[in-house]
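Yeah, one chain of the complex is gone here, protein chain that is, but the others are all in their spots.
So, subunit A:
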Amino acid sequence: MLQNIVIGQYVPVESPIHRLDARSKILAVLLMAVVVFLANDVMTNAILVTFVSLLVLLSKVPLRFFIKGMLPIFILIAFTFILHALFTNEGEVLFTVLGFSVYSGGIIQGLFIAIRIGALVIIASLLTLTTSPIDLTDGFEAYLRPFKRFGVPSHEIALMMAISIRLIPTLLLEADRILKAQSARGADFTKGSLKTRLNTMTAFIIPLFVRSFKRAEDMATAMDARGYRGGEGRTKLRILKWQGKDTVAIVLIVLFGCTLGILRYV
């Protein structure tokens, strides 16, 4: 029943993007978030679309995963497109709908915005699709570490993230089992009045909570038993390694940003 949920969206295939260090990928996403806004005419937008498409192809992630990730955002994109199409009064009038005059400039403006949002979403999902949750956490921890002197508990935050991510599949498995057990007893989670459905939901939620608390308790005990005492003096099993290709990736992104910038302002 819950079997079709893909955890963290990570797709384990071999690709140049998968092999990059998590830190360089996080940095690249941040850079791209800025670069995307440099595209403002047909030329730069075309370059942006080409660049993002190349990245998608390079990641070797099946296209339908991107489409799946885009679906919820699609409504937002469509909405902004319509707003721009209706309210931008530039260029010539193409046609009139419900008393609004749609200008050619509006259509183009809407299209540009749609491309921007789309590119951002694709870039961001590229990060989670090609980076395992563990690597992602390690990457975030690395970026948080300098803030430790200002009292940011970077290790603890990373540990909390790692535990949460680690427990998602367990929780889903548990949820699936409880859902099945109650369905086998006749529970129907899709039918009935609001009241009966709420009642049926308790049969699902309460066991799930009870089990989660129990598991949290067990985990705390297990950590205590192994002498866990926070991040002080702790070494890592998985060490992030910044390699030449990571530098190349970042340089490429920066060059791409410069190109767009030059095309825009010069």
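Note that contacts are C-beta pairs under 8 Å (C-beta built on N, C-alpha and C of every residue); 3 or more make two chains touch, one makes a residue touch a chain; residues count from 1.
Operating definition for what follows: contacts and distances are computed from a predicted model.
Hidden from the displayed complex is a chain whose UniProt protein name, among "Energy-coupling factor transporter ATP-binding protein EcfA2", "Molybdopterin-dependent oxidoreductase", "Peptidase M16" or "Cell shape-determining protein MreC", is "Energy-coupling factor transporter ATP-binding protein EcfA2".
When you scan A:Ser15, A:Ser154 or A:Ser183 for touch with the missing chain, the hit is A:Ser183. The chain that is not drawn here is touched, among residues A:Leu54, A:Ile163 or A:Ile206, by A:Ile206.
Although one chain is hidden here, its contacts on subunit A can still be listed: residues 1, 3-4, 6, 11-13, 62, 174, 177-178, 180-188, 190, 200, 202-207, 210-211.
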